[in-house]
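Of the protein chains in this complex, one is absent; all others appear in place.
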Amino acid sequence: MEEENNLLDAKKQNILENSKKSILANKISVKKNDKFYALLFLGPSLLLLILFIFYPMLKTIYLSLFLTNGNGQNTVFVGLENYVSLLTSSTYLASLGSTFVYVIGVSVLTIFLGLLLASTASKNVRGSVFFRTIFSSTMGVSISVSAIFWLFIFNPSIGILNQVAAFFHLPILNWSTDPNLAMISVIISTVWMNLGFAFLVLFSAFESLPLSLYEETAIEGVGPVYRFMHVTIPLISPTLFFVSIITLIESFKSFGLIDLMTAGGPNNATNMLVYQIYQNAFLNGNYSQASAESVILTIIIAILTFIQFKYLEKKVSY
Amino acid sequence: MSIEFKNITKTYDQAPVLENINAEIENGEFFAVVGPSGCGKSTLLRMLAGLIDITDGIIKINGKQINGLAAKDRNLTMVFQDYALFPFLNVEDNIAFGLKARKMPEEEIKKRVAHALEMVDLSDYKERKPRDLSGGQRQRVALARAIASDAKICLMDEPLSNLDAQLRVKMRSEIRDLQQKLGLTLIYVTHDQIEAMTMADHIMVLNDKHVQQIDTPLGIYNQPANEFVANFFGSPKINILSGNYQSNNHEITIDKYLKIKVNKKLDKNDYVVGIRPNQMDFETIDNLKEGNASVKNVSNLGSQTIVSALLDNGQTVRIVKENQLSIAPGERIKATSRGDAFVFDPEKRNLAAISVGV
């Protein structure tokens, strides 16, 4: 009986394999007519891609090889000089460093807190619906509103944080002016902003966890920490992977909060790569420099995403 | 490992789902809990497993009360309807998961896993992930996990309901064999009366929060405690018909040809009679004005034929004949009883009398 079963399985596999092969074979012998239709259907999206992705990308690379004059025209071809000067400039390297601190800080904290909130809210206790709403509510808050909200908290003289600190005779901290504290305050605000999304996505992952697996672990006598690390995390790993990539890329690109809260200061401590691009392109009119910075940022994000896919995805079980 | 339920009650938000459940299960017994969906059978199983609280009553294992004991300390295993396999672990690791969590020595784990894999004949598949297995194979991984744990009580919650009909038949005997071989006390929850009938030593029938009957499969079939149990067991379904009791000749008349002899004196006028389809008979009648029923539907199963017919008094009957018949809908028949029948009280619907032989 069992052998029969195995044989049956093997047969099924064979059939699958064969059907895959025949599909491939079909692909190879595409008729001319099919090519026409393929082009017809791909055409619009291809056109849009060329127009809005490929052309700007190539143009950015092209612009980065020139110097921009006062009228915003690219006049002198300088090859890779913009890149060289960027990569040897201490401000740019410092900005690169602070961007990494920021991105890692934001990503790690967002995912950690998102997990914490999601696992807490997924427990069916009284009031959990209320907290779910609260936890995800930052999604509905605009960047400007939250920037004002946090500025009010961090304000050195009238901010809530320092007033509370004063009340308890704790040291008064200059949140927005001390370089290190400014970075922390920007990270906290960004994490707060991002948390709603991370929570919602992770929470839905928690909600779809199969109950029987947890009953099984209860019977097997698995401790809560072991269960979280060896059952929950692997089960939600696809979602976790998704959230981590999105958070990473988003924090690389985050601009609004920084512009509104610190404008890159103090002492360039929060002058992230994206903010520098903005300063160069839209305040200085230095398009070539901004282009070079964009290209570098794109490469960094591409590399990091590639690494994530290459190494993290192995740990993901679908 | 004997198990005892004493006055078990379970309520959710003050609404009872189980009331006053009492049962005793012997060591090494295959005990099936049967009932329609929503009858509380899974709840009962989970209370025994320690996954949900007991509202009231006592559960004993080997004479020791286990209320409040953590699931992991009850020394039992459970096989779930969806098998509860970890999708990210391969077969081997799935089986070893609980043992590793309990920090068992590596050697011991290896031995047990190998043994369990052998028992369910999956040794060649130990490297595979659950998604690469067929439904039956996944089912057997779940069994292997139960085997590896070495606990002597095994709980199964509808373990076969996700399989196709053929595989189900095959797995029934496999599970039964395994239970015998390992000497397990097996509590088996199912909504499928055939599974219960074919596998169990004893069956508990649950409905409407209460135990309807606990008996051996044949006991349940031959002496259903009430109309529900009679209705739930047996295929095709029992005919439930209403009739009049005549005290002078101890007979219940359903219509002019369909009559039941009762073995004792009854005190009411109207009764409900249950006659299994194989306890009915008929003959075809040429004259349209004769007989007592018209054929509505004929199902030829090869080894037997199921005829459903409409009695002239408006009640429908199913009749099973153990041969192949050529009969067409619309034909007149004369439907009669072979003798065996159950008489149920019209109000309480519990067994009032049994009729055996004409």
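Read from first to last, the chains carry the letters A and B; within each, the first residue is number 1.
What we mean here is this: a contact is a pair of C-beta atoms (placed from the backbone, for glycine too) under 8 Å apart; a residue touches a chain by one contact, two chains touch by 3 or more.
Heads up, the rule we're going with is that contacts and distances are computed from a predicted model.
> Missing chain's UniProt protein name, "Putative monovalent cation/H+ antiporter subunit A", "Polyamine-transporting ATPase", "3-oxoacyl-[acyl-carrier-protein] reductase" or "Carbohydrate ABC transporter substrate-binding protein, CUT1 family"?
Listed in its UniProt record, the absent chain's protein name reads "Carbohydrate ABC transporter substrate-binding protein, CUT1 family".
> For the chain that's been dropped from view, list the shown partners it touches.
A
> Out of A:65, A:96, A:161 or A:182, which touches the unshown chain?
A:182
> Can you work out which residue in A:40, A:225 or A:283 touches the chain that's missing from view?
Checking the options A:40, A:225 or A:283, the one contacting the hidden chain is A:283.
> Please identify which residue in A:69, A:144 or A:208 touches the non-displayed chain.
A:69
> Of the residues A:108, A:151, A:233 or A:246, which one touches the chain left out of the display?
A:151
> Under the stated touch rule, tell me which residues of chain A contact the chain that is not displayed.
66-72, 74-76, 85, 89-91, 151, 155-158, 174, 176-179, 182, 260-268, 279, 282-286
Operating definition for what follows: only the chains that are shown with their structure count from here on.
> Provide the C-alpha centroid distance between chain A and chain B, rounded to the nearest whole angstrom.
Measuring from centre to centre gives 53 Å for this pair.
> Show which residues of chain A lie in contact with chain B when the two form their complex.
Against chain B, chain A makes touches at 1-2, 5-6, 9, 210, 212-213, 215-223, 226, 230-231, 234-235, 237, 317-318.
> Which of the residues in chain B end up touching chain A in this complex?
46, 49-51, 70-74, 76-78, 80-84, 86-88, 97-98, 101-102, 121, 124, 134, 136-137, 149, 170
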